[in-house]
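The structure that follows is given in the form of structure tokens.
The other protein chains are all here in position, but one chain of the complex has been omitted.
Chains here go by letter, A and B, matching the order in which they are written, and residues are numbered from 1 within each.
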């Protein structure tokens, strides 16, 4: 209830601000005079360098015309060959319905729209269209000539697989949609566009398969996207943060991925993907806690090895969160729970270390976080240097200087490695936050504190939702049928049903994971 | 929304509590007790005065896997007093670190203390009651001063207490028993059952001898004597546990040594008259010939029977020796006949349990018949090393 009223409030606010955001060219019509029109559009866009305004005289009908486009956004070859040339050559005689004629017969471009409003024209131009003005006419032709430089399809940087398709999303939403279309040749695949960005006017596409996905999910996502009220979306993360269920939660409630195969298989399961123009990261929702620990690799290996890998990943998630805390609790509070010989060797190595275990752990963890952050932000070449320096500083110097104990180095290193084996970066960040709270709890109350924090995290998770779906599903509420693809990954031949916890319309599915053909 | 607000309040609260950390004591600031020895003090006060010796582990002395540690790995501190816990606090005045009993390996009670009536149970109380104590801690009795045992420093183990606990655990001879845990003693004390505890003594500067088994009377929980050598072995045969080990026996006047591979014993009550109970004990033994000075070929059936007979006689002899000492001299039931009676002849047991090995002492009045069955499982790798002409 609270949540929905919040969204409603946002929506109202958005409508107001949309009114406010309109320019003073509001609703200005295209006039009959070509010169007026051209100067209007120039004035509206501020007459930038990259705005090409080409005036021409169409000889055959003796009319002046104008073409306006932005050079970097358009495919100029297309303009020359399919517009300019054809108009000059093919337009034979004047007609009362000349615009219609040009639209229908002359121009060799498929995507043509008509507009008579300055706002629409300017938006069209900014989207890479070419505007065609004809003197004496109030209608403008907007021709789809979008093109220009863009990144080629490459292997995804953030999620690499050993086995699996090599293509990843790019910044162009059209390419991304095409990538999904190539995977799923289902006529029920839907792309519902939204326009967001008060000023940037970006496209967001909600993608789902009608007939599979639970329509409530789609409605809810669409409703939330309506409320997005922001100037500019640099990445899908903006959208994610705007529509997620709880912004106070450390857990990511929407998954992001660079992989078309992942999006396709999620669509097949009954999830919804959100593509955002200008970023290679697509969003997938609703998700559960388990989804963050799954990788596409799991399906691309045989089930036995995949299951073991998954168990390993759950284990490393456990280590990444609990290891330093457990170490502190055992060393400072409950030495009786460590085997005797291990106790003595830890005690021997800790002899002379000036800090208590908790401080030592925080020290090391913070150092590690700094190194990690430095390594990520720096260019790749220097980043490696950071790794070496960090390894030396932590591993050797700190120990021989007697600031930290060797055991602590092992603990920190193991934690770090474990947290890197988590496939999703956003959940890895969550684990880092949790790790620090566990460290604090362990420093305060030992094992008891760890258990209490663990219970608190569980309480948080069971109350958390992803687009209205419980985040803890299918563990609780329990969907035993979904356990086949949770901690274990059952043989692919036995996963014949879509996940029950998503409540899909069409339960039978022989092809959760469509064979990738590219 | 509200629960999130709660969480936002909750976390700073935790930070506030962080100032607490009441119980945090760093590992290197703890003293680890590895062994405790209880002796009678030289000077006796009004009540019995004990001398308590505590062995602390010095972790730095242990060294690591790559470098050997320097110096001693343990430190012994002694004090005298009337209550164990009180002495413990006295020792704390000497120790620079808070003593923790979590890793206590072994508690040594000197036989002087154990032989005093009623003292033993009182001493055990603190070891059972104290909450950090583990019921798995081993208990041994020492001939002579108990604290001497904590000074024996063998070459390969740097902590004497650890050496003692390893010693009690190793099963190589038939005259030893399972390590006695404090938990077991607790159970025996509660049900006033007689029990045995390993009995150790100092052998040389760097070794300890597993002398035998100290026998405790359940009724008074005092040590009544020890079983060594053959008697201890005999006890194990009768109880049917820990028979692994070697037994030399005469086979047609030639010495043969057998390694006992498995063994079991069963009890039967053949006479139910409570003043004259008769137990039939059948001991089943499986053995391997490991050493033989003669030249009989064990592959022949009649020869194998000779081997069996030789071993049977030897085992019976040892068992009877044990019976003689335990039943006639000490008059306490450590053969677990009480368990047998309780589980199999409950009515009879109800009748006599108060006077089992105390008071009337029906146990001492009973007869025990021994019957041994030996099976030779293997004749050894080479069944005949020398071939004397006279056998053929």
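The rule is simple: a contact is a pair of C-beta atoms (placed from the backbone, for glycine too) under 8 Å apart; a residue touches a chain by one contact, two chains touch by 3 or more.
The rule is simple: contacts and distances are computed from a predicted model.
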{"item": "Name under which UniProt lists the unshown chain, selected from \"Branched-chain amino acid ABC transporter permease\", \"Sarcosine oxidase subunit beta\", \"Acyl-CoA dehydrogenase\" or \"Spore gernimation protein\"", "value": "\"Spore gernimation protein\""}
{"item": "Among shown chains, those touching the left-out chain", "value": "A, B"}
{"item": "Residue among A:248, A:433, A:451 or A:505 touching the omitted chain", "value": "A:451"}
{"item": "Touching the absent chain when the full complex is considered, from A:57, A:234, A:476 or A:505", "value": "A:476"}
{"item": "Where the unshown chain meets chain A, residue by residue", "value": "1, 3-4, 8, 214, 216-217, 219-220, 330, 333-334, 336-339, 342, 445-452, 454-456, 458-459, 462-463, 465, 467-470, 472, 475-478"}
{"item": "Contacts of chain B with the absent chain, listed as residue ranges", "value": "2-3, 6-7, 10, 13, 17, 20, 22-23, 131, 134-136, 183, 186-187, 190-191, 339, 342-344, 346"}
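The definition used in the following text is that only the chains that are shown with their structure count from here on.
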{"item": "Cα-centroid distance, chain A relative to chain B, in whole angstrom", "value": "67"}
{"item": "Of all residues in chain A, those that touch chain B in their complex", "value": "2, 246, 248, 331-333, 335-337, 340, 343-353, 356-358, 437, 440-441, 443-446, 456, 460, 463"}
{"item": "Chain A partner contacts - residues on chain B that touch it in the complex", "value": "1, 3-4, 7-8, 10-11, 14-15, 17-18, 20-21, 23-28, 30, 32, 34, 57, 59-60, 62-64, 69, 100, 102-103, 105, 132, 134"}
